[in-house]
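Read the structure below first, then the notes.
One chain of protein is taken out of this complex; the other chains stay put.
Let's turn to chain A:
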Amino acid sequence: MIRAVIVMSTQGKPRLTKFYDFQTPEKQQELIRMVYGVLCNRPENVSNFIKADDIFGPDSKLVYKNLATLYFVFVFDSSENELAMLDLIQVFVETLDRCFKNVCELDVVFNFNKMHTILNEVILGGQVLETSSEEVMKAIEEISRLENKLESVALKSSGEDFVGAIGVVLNNVAF
């Protein structure tokens, strides 16, 4: 099972965090800090796996990938294959790249919701769902299609109220 997904900047600032077992915000912060403490001391061009038993409890490893100014970190246990997890990071990053067209840290920073939506298509409840970025893109597109459809329906019904409300505000200002 995948226990957590963390994307953080090389300065240690979290950009995306998802824990598949509930953790309180304080605990999350502590875990992220510990992970960063390990990552920032890793020399370059060394292996991407770290035993994380003292951070996430027994039988946990993490795999990370440093891309530009970001660390992508997946925490997992012995039910997952190390190299497959490394591939999965690749899938995730590829999907982001497709989605944002040459993804950079700013995209990640300003698209909090979308990041989670993408992640939820790749991993659900700690289980790997989808390993093709194309399929993920399809799902994302379907979401926005449906969103637009529902939105246009909603707008029709609430549009008049909104105009009326503006009128009230303007009236208040006028008097």
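Heads up, the rule we're going with is that a contact is a pair of C-beta atoms (placed from the backbone, for glycine too) under 8 Å apart; a residue touches a chain by one contact, two chains touch by 3 or more; residues count from 1.
Here is the rule we go by: contacts and distances are computed from a predicted model.
Missing chain, UniProt protein name, picked from "Nucleolar protein 14 homolog", "Autophagy-related protein 13b", "AP-3 complex subunit delta" or "RBR-type E3 ubiquitin transferase": "AP-3 complex subunit delta".
Even with one chain removed from view, chain A keeps its contact list with that chain: residues 1, 13-18, 20, 22, 24-26, 28-29, 43, 45-50, 77-79, 81-84, 86-87, 109-110, 112-113, 116-117, 120-121, 124-131, 135, 139, 142-143, 146-147, 150-151, 153-154, 165, 168-169, 171-172.
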